[in-house]
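Missing here: one protein chain of the complex. Every other protein chain is in place.
Now for chain A:
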Amino acid sequence: MMMKQYVLVHGGCHGAWSWYKVKPLLERSGHRVTVVDLTASGVNVSRVEEIQTLEDLAKPLLDVLDSFGYDDKVILVAHSLGGIPAALAADMFASKISVAVFVTSFMPDTRNPPSYVFEKHVGTISEKERMNLEFGSYGTNDRPLMTVLLGPKYLEKMYLLSPIEDFELAKALVRVTPAITSNLTGTKSLTEQGYGSINRVYIVCGEDKGLSVDYQRWIIENSPVKEVMEIKDADHMPMFSKPLELCDCLLKIADKYA
């Protein structure tokens, strides 16, 4: 078995810390794992107001990919909102990606702005659910930008099947994240030659109450992937509710595509 290199990208409001169960499992199987804090996430010292573009948000991930050698290839794994900065990174470093894995994630296409699948989802959030999210604004009048913070009730839905300790952990750690709008990303889509050329696998989480299975399936339909896997009893946070099953999927994907 050859040693592979994983790069794990967390979701909105979260950080590298989210992977604390998965990282040792993958390493125990003999692979190398790098976990990243995106800008203003986890213990990254930047403030959210410093994020003016999608590239600003993705910068720590871009730096990690840049640091790998010319011939190194990685398995890029993205969770939830992390799918969008990860897709940008894949677009810019396509030759370094053996496969990109989207775990109940917002996965862009190559026709619309990178923000499209997220903005469309925000449109489906009910008035009631919206109250469990805290929105803020920054940027300028010409180019207004937004922030979002997952409130405890929204987090509870995402962590419904996860250990209560992990829900407590999340409540202590979530940070304000930029809302990935077209003002942030620009309207140019990711490229066919870059992001469009890499292998992509989607992992559906069957009991996700944060990002519905229907919406996950629509995301896949919008931009078909090489393979769809499913973790049936996973909530929105499979790295907490089903770490063994998630690790299993990631190992199988590595075997097949990396």
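Going forward, contacts are C-beta pairs under 8 Å (C-beta built on N, C-alpha and C of every residue); 3 or more make two chains touch, one makes a residue touch a chain; residues count from 1.
As a convention for this text, contacts and distances are computed from a predicted model.
Missing from the rendering is one chain, named in UniProt as "Methylesterase 10" (options: "Cleavage and polyadenylation specificity factor subunit 3-I", "N-acetylgalactosaminide beta-1,3-galactosyltransferase", "Methylesterase 10" or "Uroplakin 3b"). Only one of A:Leu62, A:Leu169, A:Ile220 or A:Ala258 touches the chain withheld from this view, namely A:Leu169. Touch with the chain omitted from the figure is made, among A:Lys23, A:His79, A:Arg200 or A:His236, by A:Lys23. Interface with the hidden chain, as seen from chain A, comprises residues 15-17, 19-21, 23-24, 35, 37, 42-43, 163-169, 172-173.
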